[in-house]
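Excluded from the complex is one protein chain; the other protein chains are retained at their positions.
Up next, subunit A:
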Amino acid sequence: MFEVPITLTNKKFAQRRKLKYQYINHISRRFDRITKKSNTTDSLPTPENSAAENNDDDYDDDEEERNYESDAGESSIRQQTKRRRERHWKSVIGELYSSTETESDSQEEDVQEGDQVEHETRIKEDDTDEERKFWKKYEKPEKSFEVWQTVSSQNKSPINKQKITYHNFKKIEKNSLRKMEIPLLHCTKENKLYFQLLAKGLEPLQSPTSATRNYQTKHIITLTNLLHLNVSRHNWPLAYKIFATLIRIPNVQIKSIWGIGVKILDNSPNSSSSLDFLQWMCQVYSSKSRFVQNVNYRSVVPPFQTGSRTHTSKFAITYLWSSLINCQKSIESSNVTDHQYDMENSRLEKLIDKISEWILIPPFMEDAEVYFIYASCHLLKADLLSKQFVNDNKNNDLVGLNKDIKINQVIKNIHYVKVFLQTCLDKGGFTIPNRLIENQLKSFESRLYGEAQDIRERKMVDDYGNTDNSSADNSFGDVYETNAEFLDTQLMDLSPVENEMAENQYSDEDSSE
């Protein structure tokens, strides 16, 4: 019933796939030819045209294949298979020991990619692996299971009005089915039936999981089902046990069930264990190798399971988000003056440090979402800091130099938010409620100012020393007007200086508070 965290392959299914893709490839080749023919016949008949048409007989297929065979020399095929095997093993190793993967390894992959391009033409001729041939035609998305695009003027095309007629389809089908007769001779009766029904447009009712006879597989299937059922019934202790059992079975890919693990650990009494688990996932499974489009990833589906140099893995993102949200929640629950508060605050600091390190390396470097998380961290920080001004908790620290420092910190954080939001926007592809965040930043600033105003007034009344006021005036007097609109623009003037700071080492600044 549920997705099984292992790859089920056996000879039977391999054969089925092979038959299917062989047929599909042939039928689409046939279809292309027919559409081409109909296009060319629109023009006036020329000697070349008619010659081509003559060639376009049924025999022409066989000829084509003969050509392939003669072209691709024996040695090149051997080379090809060798290289493929090599790559396969490498990918196997890469999957298992992705954490130990070094730069050199990925560089090798690069070289291979270069090779790949070089030998592209040769691979095309190699028609032994039909499935590969089919997969090569399509882009393999990393972020989602399907390729999605929004309607825009570029990708609008006129409606395809050239209907496929019954006659044409039958023609294509007949030819392709004839082509399939030979491969069908060599397969089992069951697979033959399978193919014939598939070609008729029916769909298989049974899947590999329902037909399995292997005890271990059966065991895994049962466990997976129980796991999902118990998670959906909120039966956490039992789900935990099942999960613990399941991940100890060899061949079970933890990458495909990590989400459930997180959910279970979230509900376990030990609150931070899910974060630890996610961190472990990030350490062990974050691959920095390049995603190779040419490989048929039958066992690993990238969107939720892996990362690559260009794609941040989902568990890494989840790790960042949940640690940020956890931070915020625990800060919220703890009191400002508490010792606890400082600890939580330092946790936030640590998270910020961690992200600042992460964004130096490939998948995160180019990921807009990571920058957005980074900005959110600073947003949270700015909020926390600026709150001290509003809380008017008679905090005596908020005078003089201390106050200046605090204000500076807030400004700095606000600035970081802007910088990272900007980088996030520059990376593109990520939608942010810009306006909303800007409004929030403004309100943070106005908190400083409003409070400063208040303090000033109060101090006037209380007849405090003038020094504090003057210091506030000196630094921010003209900068901060009551009008929130001004705050924003003024901040922009400050930015070059801040930028320099950011470029140098802001983390030092942060830690020096």
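Observations on the structure shown:
What we mean here is this: a contact is a pair of C-beta atoms (placed from the backbone, for glycine too) under 8 Å apart; a residue touches a chain by one contact, two chains touch by 3 or more; residues count from 1.
What we mean here is this: contacts and distances are computed from a predicted model.
In the listed set "VPS9 domain-containing protein", "Dynactin subunit 6", "Rrn6p" or "Replication factor C subunit 5", the entry agreeing with the UniProt name of the missing subunit chain is "Rrn6p".
Although one chain is not displayed, its contacts with subunit A can still be listed: residues 1-4, 20, 23-24, 27-28, 30-32, 134-135, 137-141, 143-152, 155-166, 169, 172, 193-194, 197-199, 201-210, 221-222, 225-226, 228-229, 231-234, 241, 244-245, 248, 258-264, 266, 274, 301-304, 314, 317-318, 321-322, 325, 328, 332, 369, 372, 376, 379-380, 383, 429-436, 439-440, 443.
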